[in-house]
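Missing here: one protein chain of the complex. Every other protein chain is in place.
Moving on to subunit A:
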Amino acid sequence: MEDDYYSVESILAENQKIQCAFKIDIADMGHLDGGNERDIKAQSKIQVPMWMAYILIYSDYAEFTIPPPFSARVRNALNAEARSVRLSSLVGQGGLWYGFGIMIMRLLSDVPAHELSDVLTKTFRSRLPEVIDQAHHFASIHGAAASASGSGGGTITSDEATMAFREGLDGTERELFVLAQDSARRTKRWYETSERTRRS
């Protein structure tokens, strides 16, 4: 997430591929596409990882298209109900949707970058309360789900919804989930344990 030289996560986020359309012929680089061609022809579209795309785009060798995780279709879905979109399935399990978004944002010019920033911010803010809520009540949600399945077929739809939401968390949200869960657990333990034995 952070744009830090030493951050393993930011290196991993750069592994996402985006589609680039080359503007010029490049000799002997056909293997990038995995095909049998020897050279890259102008106008050909090739998926390249972000870390390579930067230099291609900045050197004006290629143009890029907005990748599918940030397409209009996804944006509409996020606008309708951000909490029902599975971010993790957009960028692969444990993927960093926000991190990827920030990278794309930096490549874009002013107006579209602003739009993307709005989408990212709005999505994050509308999903955050649900993330924290679930983290705090994880034990009870889990217990309810277990007892529901134990009682035989009495599945509750809201349980499935929370489960689906949790599976749809992107890497950054997962991290927040764990942070919230840990601190809630620690505080709860403190409230519940009596110190009397330790003191006397």
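One rule holds for everything that comes next: a contact is a pair of C-beta atoms (placed from the backbone, for glycine too) under 8 Å apart; a residue touches a chain by one contact, two chains touch by 3 or more; residues count from 1.
As a working rule, contacts and distances are computed from a predicted model.
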Quiz prompt | Listed names "DNA replication complex GINS protein PSF2", "Dynactin subunit 4", "Trafficking protein particle complex subunit 13" or "Ribosomal protein L19", with the criterion being the UniProt name of the chain not displayed | solution = "DNA replication complex GINS protein PSF2"
Exercise. Consider the whole complex, including the chain that is not shown, and state which of A:L107, A:L128 or A:M163 touches that chain.
Key: A:L128
Exercise. Taking the full complex into account, find the residue in A:S59, A:N76 or A:S194 that is in contact with the omitted chain.
Key: A:S194
Practice problem: Touching the hidden chain in the full complex, which residues of subunit A are there? Just list them. | Solution: 1-3, 98, 101-102, 105, 109-110, 113-114, 117, 120-121, 124-125, 128-129, 132-133, 135-136, 172, 175-176, 179-180, 182-184, 186-187, 189-191, 194-196, 199-200
